[in-house]
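Of the protein chains in this complex, one is absent; all others appear in place.
Up next, chain A:
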């Protein structure tokens, strides 16, 4: 059991000009589902993910994880960052084992788990390399392994494949789905790529531009494995594109008025 309840959450960043990043978000993240959060740049996707991760606290409203209020980071969520954020001074193995090390697990015990997850993400044999020896896609894999190794129930991913080339990206998506099915985790996945969202998700949450609000939630009930060129997926994609277009014109109107 691992799911979030987001209740009437708003986030305002203080400053000379306070920024309303998220406004009145109500959302249920169900146990075991793959949820994608989609939205234009600056609409508060990262903010929402960090709120779920407990890295930030909402200004208003409440987030509950399995009924308990989220008040800080917890070991039941693993986070994957956009740029992998590996520590350049640690080898890949040491990076992947970071969570276990900080949790006080002994080295010998760590190694077996680290190796297991390195091969799960296809990085067997690269454990003793440093991050700068790896390609962008491989670094991203290492970032995923680092999140998985502490066996969190939930995986929170912030545009994890944003910085890799298109073909690598497709491969990483397939691998992620495989891992998700093997490990049965709840995944919240931020992206601004519509086809990526539709290919991966059970549900796609579309946020509107600043301040971020939930514009619409799309159900993608297609069986897996999915085909990228599946007509029904493409139909949903088109629906999302036209919804984005609607949102855009509304925003433009607001500007002109």
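The rule we apply is simple: a residue touches a chain if its C-beta (ideal position, glycine included) is under 8 Å from a C-beta of that chain, and two chains touch if they have at least 3 such contacts; residues count from 1.
Operating definition for what follows: contacts and distances are computed from a predicted model.
The complex includes a chain that is not drawn, and of the options "Fumarate reductase (Anaerobic), membrane anchor subunit", "Secreted protein", "NitT/TauT family transport system permease protein" or "Cytochrome c oxidase subunit 1" the UniProt name matching it is "NitT/TauT family transport system permease protein". For the chain missing from the display, the contacting residue among A:42, A:73 or A:125 is A:73, taking the whole complex into account.
Touch with the chain omitted from the figure is made, among A:7, A:60, A:83 or A:239, by A:83.
Contact with the omitted chain, checked across A:102, A:167 or A:231, is made by A:102. The chain that is not drawn here is touched, among residues A:55, A:163, A:177 or A:233, by A:55.
Residues of chain A in contact with the chain left out of this view: 50, 53, 55, 72-75, 77-79, 81, 83, 85, 87-91, 98-99, 101-103, 130, 132-133, 146, 150.
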